[in-house]
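Only one protein chain is missing; all other protein chains are in place.
Residue numbering begins at 1 within each chain, and the chains themselves are lettered A and B in the order written.
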Amino acid sequence: MRKPARILLGHGGGGRLTHELVGDLFLPAFANPVLATLSDSALLPELPPGRPAFTTDAFVVDPPVFPGGDLGYLAVCGTVNDLAMAGARPLWLSLAMILEEGLEMALLETFVAGARRAAAEAGVAIVAGDTKVVPRGKGDRAYAVTSGVGVVPPGRELGDHLIRPGDAVLMSGSLGEHGAAIMAARHSLGGPALASDVAPLAGLVEALLGCGAAVRALHDPTRGGVATTCNEVARRSGLRMVLEESALPVSGGVASVCELLGLDPLYVACEGRLVAWVARDAAGQAVEALRGHPLGEGAARIGSVEEGDPHAAPLALRTAYGTLRPLDVLAGAELPRIC
Amino acid sequence: MCLAVPMRLIERRDEFLGVVEAEGVQREVSLMLHPEAQIGDYLLIHAGYAIGAVDEEEARITLELLKQVAEAGEPQ
Partner (left out) sequence: MRPGAYGDPAAVQALAARIRRAAERLPRPVTFMEVCGTHTHAIAAAGLRRLLPANVRLISGPGCPVCVTPVGYVDTAEALARRPRTLVCTFGDLMRVPSSRASLERVQAETGAVRVVYSPRDAVLLARDDPGQTVVFLGIGFETTVPTVAAALAEAEAAGVGNFLVLSGHKVMPPPLRALAADPEVRLHGLLCPGHVSVIIGARAYRFLPAEFALGCAVVGFAPTDVLRGVLALVEQAVAGRPAVANLYGRVVSDDGNRTAWALVERFFEPAGAVWRGLGEIAGSGLALRPQWRARDASRLGVEVGDAVEPAGCRCGEVLKGVIDPPACPLFATACDPGTPVGACMVSSEGTCAAWYRHERLAVSPARGEGGGA
């Protein structure tokens, strides 16, 4: 019998099918000495000097393959980026997958290839993993859970507590590319203009932190977009943020999708972007450093930090007409509207 | 109430189906409400249907008016 074209319940059973899956698919893709031991736990090399950082993420995405990426690529980038936002150099990742019985093997191969590509781009090793299979109808093709360990080099400190009134808010590129590509795919909007921005940002972060600019904090604007991220930071820090509408980079394709579906690019997810809070005087230098990196070509200053004000909205937008309006917290998921 | 977006008709697929495009974004839409649509027309798209077309001459007049208003600035 040839190799199965679909995932079977047996692939999660721990027996021969599982070993074949791990040995034929996962091991060769993530090839590294730690994983190759296939021991119950990954025994890691010594941590480089600095503070260890640890994060975990779960990924569900519909459609699981989209313009610009796939579930596997997204999962690895997501965890790499969480570590990078803390100023950590990402080192070792785990990848657990919950697969639905009946998932086409070709689709799983796409996810694994995506994860491998992302790991290679980010310079990380996937050192641990697991696979479970649920009966057909009990899972939406595949879910991925990644965890990651990194190290914040000595002397480096990032955090919202460092943000000060007068600081500048920077965005590393155009808004909403990932979410717009996903929504477009779900509602039959096609065309060359749309692709997710999903990418591993560790290199971009090192370029920014290495330029000498005083960087206070970094966050990646994933679900809920830039507005949600800035709202959270404003609330946590007790400071007010004002974004400038004319300065927000938005591509024509994203603007078009958002117009059609009634979405606001400020609330649409990015998966390959960072928002940086830097000292006012360092803004120009920081933008240049970002632009010097391939993933930061569209970087721009998008706003400023002000003193907190309990009577004013924590996050506001100055429109192209000089008027100010609050940017509220999102009620739930962004849904397409006609009104 | 009514999000409607101008998009250019780039293909007719059927008596009542076409493909429209704006800024590189494309969608198949129904032309049942505006069957006289021609390739190259800018159609107003609402909920997956073309509900009308943009009159390019009127648009030009409006834009010209806006340009004049902007240049005149504050009235004296």
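Note that a contact is a pair of C-beta atoms (placed from the backbone, for glycine too) under 8 Å apart; a residue touches a chain by one contact, two chains touch by 3 or more.
Everything quoted here is computed from the prediction, not taken from an experiment.
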Residue among A:His19, A:His161 or A:Arg325 that touches the chain left out of view
A:Arg325
In the whole complex, of A:Val61, A:Leu261 or A:Val305, the residue touching the missing chain would be A:Leu261
So which of A:Lys3, A:Lys138 or A:His187 would be touching the chain we can't see?
A:His187
May I ask you to list the residues on chain A that touch the chain which is not drawn?
175, 187-188, 240, 245-246, 248-250, 255, 260-262, 265, 306-307, 309, 311-313, 316-326, 328, 331-332, 335-339
Touching the unshown chain, chain B contributes residues 1-4, 16, 30, 32-35, 44, 46-49, 51-55, 58-59, 61-63, 66-67, 69-75
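Rule of thumb we're sticking to: only the chains that are shown with their structure count from here on.
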Averaging C-alpha coordinates per chain, one finds the centres of chain A and chain B separated by a number of Å equal to 35
Tell me, which parts of chain B touch chain A in their complex?
1-3, 5, 21-28, 45-47
Chain B contact footprint on chain A (complex, rising order)
184, 188-194, 251-253, 255-257, 259-260, 262, 337-339
